[in-house]
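Of the protein chains in this complex, all but one are displayed in their positions.
Here is chain A:
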């Protein structure tokens, strides 16, 4: 390193550092200005409504960051999409209600869960912390649930583990459970107490009372069945994440951990609630998503994109037969409005 510099005069060193600072500031400002120019404006008004027979998703291509839709009837990847719905990081819709998790810049950046009506206009907004992760609406459109990832704060001394916060909102009564982790939980017939419980990926049954979710504690994950009125939950089965209840309420699609570590850890499975038997889907790839049922036979889910796209939506048959099918290139957060 330049250990000879101290001999240079102070004036020379000051001039050199000021010149270097000016150069670096120039680089930083130029790059930032360019980034400002290529930024797409955030828009929240939607150019379409929630209509039956459409597959809604978050686009990562044309109109990136905004919801788009394609007709459910056409099953090819080349179908023209209708862009320019609301801006969301995660989206779901059912029964005339949309749920949009979004982030707004600021210091610090803020996150919101926005309840949308049938015309995809804002009805209610809930302020949140963390990174949007999962969103679900019950078939009737009444019950909403979402999951946020909270990150270990950099100031907080290097605690890097992620934790989740899952909320449930009853749109009929307006009752909001900000963090469901206090719900009385039963594991193996016993009341379970542990401060490290984390819930995520809630899915509601048709009666808007029963629900399923994942709970994680002490390094294990369980499928839990919950009851809104009684406000209690019990663990049903180990190694189930992000459950998604089929429209006929008989099966649960979920991601199962098939490998330790972080390399391709998951695979999508379907569990039959009557026999409690499970089978894998035909897609062997690692899926980190809460799958969405397009109908009683078909599941949609996001995977890392091909050909430079961020994410793609694939479909597969729920009975485990056939082949995975690329449905929407450049999309995530699939939700079929039936």
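Going forward, a residue touches a chain if its C-beta (ideal position, glycine included) is under 8 Å from a C-beta of that chain, and two chains touch if they have at least 3 such contacts; residues count from 1.
FYI, contacts and distances are computed from a predicted model.
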From "DNA-directed RNA polymerase sigma-70 factor", "MFS transporter", "M48 family metallopeptidase" or "glycine dehydrogenase (aminomethyl-transferring)", the UniProt protein name for the chain not displayed is "MFS transporter"
Which listed residue, A:46, A:59, A:97 or A:111, touches the chain dropped from view?
A:111
Contacts from chain A to the absent chain lie at residues 1-3, 5-6, 13-14, 16-17, 20-21, 24-25, 27-28, 31-32, 35-36, 38-42, 60, 89, 103, 105-111, 127-129, 131-133, 149, 151-162, 178, 193-196, 218, 261-262, 265, 288, 302, 304, 310-311, 332
